[in-house]
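Contents: one structure, followed by commentary.
With one protein chain withheld, the remaining protein chains of the complex are depicted in position.
So that you can tell them apart, the chains are marked A, B and C in the order they are listed, and the count of residues begins at 1 in each.
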């Protein structure tokens, strides 16, 4: 089957199946049966053994549908690929097929209240106990944890070595009685994320991913996959939608209003054309790498700019308009999640422009002697 | 004589004398004879022994005149005060009165091509030779050097200690045959500054200011006086003048043009009110200290903004208009001279907001092992 | 021109600041707090002339107080009541002024120049008012509403008993969680005409004073936001260093400080103009809203962003400041209206 045939078949299948159900697990099972789950994953672990080309073709066809696969996105985008790269065969055998079939939901447990941008300074401890491990600590900013069966958990296992060298990765059973999932209310008043508390949670050693104290190496793999998923999602910038909505809501006969809308158009076109150029480069085999961070940074700024502009143009009514109030409340999310704007600028500066790094004070000090989190 | 009487007398004197001559030296002599030179300096060294109050009163009266005292400003504002603070009595006796009388012009010789923001990394060497010193090296950004009789010169006398600890300050004879003054053409096409080359220039030890290797301590005194002179001069921001000029030159019937002029008004009023508040605080005995750096930073930004706006509003003609072309060419000067914007933000961050400093890699390394200037 | 606070004003600030220190913006309107603010501190009568039982202070003093209530995000009708006192002072009404000064009555205002579709057919002091006000600040908590009403001889300021007949108040869900708004529908609601209408000039002056008063609150919001993030930047660590040591944070905080310095200068100037130089007031007031409104939002936004993830949580106060800053920025109309007013005054 060549790529065009593949695409046609996908289109037909989606037309017949995409809108048939809202149940995520049921839909994933059908996706798996039809051969559209794990398209690039090896056949041995339940995948289809195809290439990026087929995966992109399917994604392009699927873009027109709101597929109910959100709760599996962390597992499929980050946890699964990490196990493929760094797990044992026993782990792959146990975990990958149920993930692809929609039988088990995964979440990712890296960030902590004291370790955001600087994930490697995390403090959740895993201590050896016979053949297994006992975990205590707290994670935060965890999507879909309330649905999750398994979590990919990064812990500290040695405080006597520098921070990157004392971490270990595990698969944790989210149904363990010591795991508490609490929704985290954010500034929009809604709960998009969770806090997770670990209270003497036991994990068998066979659920360790990678070597003891090599957790950072494993996490880098996961974060690379995360960055790929984010930059794939970038490009949906809401600038154009807001322009359409605002031109109805405000007086474009006022030249100042008109000029503000032109500015919004300019910024949103500039970013959307940049995103399209990155896509074309990717299709041509030029992997954008860290340049994707520029698109992420620009989207974060455009999102803030757009919500601010919309409320300013509309004026007093915007504070009692549900849509505008939600927009201005949600606007900071893109600038904070998936790496703050400052982190993005560091990445662009160091990995795209190859500027010299900051002097690092935290790479050689034993973790126990390092300042972390929030302290005087 | 109370302050009002002092002010009245100054007003009368200025009205009679301010416009009588363009000759700077002659005018300074008359200023000295009238008792308006070195108003706050001790009588012993030729000053008037009065207070800041009298000095400010005279300055306020003098503001309406273009006094031809520019070439003495470095001597009176920086070099003289440094000798008052840190010189020997013999140096004060020899140098201060001729300065106050306009008989000798001074310049300041700190910056080098490789040492701008980071003055203490300078490389001009002074080496002991019998009872004196021999100097080789290059200075740059030196105002009035072409007129100067004496220079306050910061040199490196020890490369085996950290950079701040191996500097020594001297008074150098600008007429020494080893001193070459070359005008430095800047991007406006004019020469506001000079480069100075030192080729085996000898200096007697009696012209050393402060202890050997304590030059940084002396320089800090000088730079403090420099900062005071700059922030005293700040506040003349050209925003209001440009607004008046532009409202004649462009079509204010265009609402977008009108809005741009309002923005210029807002920014220039914001800064001028801030400057006035700082002045009132100073008069009330609250010394603004590092907060003056905020005024300097804002003036630098306003200057860039104004020239950019004016040329953008006027359009194609601005590139063949002498005044506008000069304005856009000169605009960067305020952001580069007297500390770059980045240095100002550091000062505000660390000395006003008391934020923690950067980790410093250059405070403990011997100078000879330190990276300085421009290098691979 | 006076841009520096005097001794008395500094003491007033210290008193109010220390009173507000223990309060949380999350507690909602607490009448017992207002009883002490109005009683012990006498703030409801601060700018009301002494002949009506007030302290007879000026906008300069009111600005000092509003900066503190802004910094504390004091919930409830403090600003609304202060704006009402400003309006009442322009069209002096003994009964209402005395009641507000003594803290017996809380008033609020509807937007003054235009913006209201209220009408009345009456020609004397009593009026039956019809119309709808889409958004009135703190209408749910206030006793009396002051609103511009159109009648035969032009616009008059009318006082309406919010608990009276013909008044329907519907609470609105607002962005700013620390300041409520309500829709007010009037169907033959009884009102009393204040002053000697038409009072265009008095209402214009009131509007300018509103702009100054709001700018003072915004200055407080800015200051508190900047102080919060500066404090956090000194204790939060990333990559082994306090985040305030990174230029990425430090330089942004320096820029925020510059905005605060300029905003304070403008507020002091506008308050001085209100008290001492009426001719400068309109321009100063438009300048205050045009500069301070924007600067306040930018500082509050950046203070939230620099907090990182924690700034996005409901439990942290950062979003309360961010939302107040946005709500304040548009409270007296879309920001461009202040710029347009300024352009008109400059005869551009």
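Just so we're on the same page, contacts are C-beta pairs under 8 Å (C-beta built on N, C-alpha and C of every residue); 3 or more make two chains touch, one makes a residue touch a chain.
No experiment lies behind these values; they were computed from the predicted model shown.
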* Structure fact -> Omitted chain touches shown chains A, B, C
* Structure fact -> The one of B:21, B:117, B:180 or B:354 in touch with the missing chain is B:117
* Asked: Considering the whole complex, which of A:26, A:129, A:211 or A:281 touches the chain not shown?
  -> A:281
* Which of B:56, B:247, B:291 or B:345 touches the chain that is not shown? -> B:345
* Structure fact -> Filtering A:18, A:122, A:196 or A:348 for touch with the omitted chain leaves A:348
* Among A:28, A:50, A:271 or A:320, which residue is in contact with the omitted chain in the full complex? -> A:271
* Structure fact -> Contact residues on chain B toward the hidden chain run 111, 113-114, 116-118, 121, 140-141, 184-187, 189, 254, 256-257, 304, 308, 311-320, 322, 325, 328-329, 332-333, 335-337, 340-342, 345-346, 358, 360-362, 365, 370-376
* To do: Against the chain that's been left off, what residues of chain A make contact? List them.
  => 247, 252, 258-259, 261-263, 265-266, 269-271, 273-274, 276-277, 280-281, 284, 286, 291, 294-295, 297-298, 342, 344-346, 348-350, 352-359
* Residues from chain C at the interface with the omitted partner, ascending -> 246-248, 251
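Criterion: only the chains that are shown with their structure count from here on.
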* So how far apart, in whole Å, are chain A and chain B when each is placed at the average of its C-alpha atoms? -> 52
* To do: Could you please state the distance in Å, as a whole number, between where the Cα atoms of chain B are centred and where those of chain C are centred?
  => 43
* Which chain B residues reach two or more other chains? -> 259, 359
* Asked: chain C: which residues touch two or more other chains?
  -> 241-242, 246, 249, 336, 339
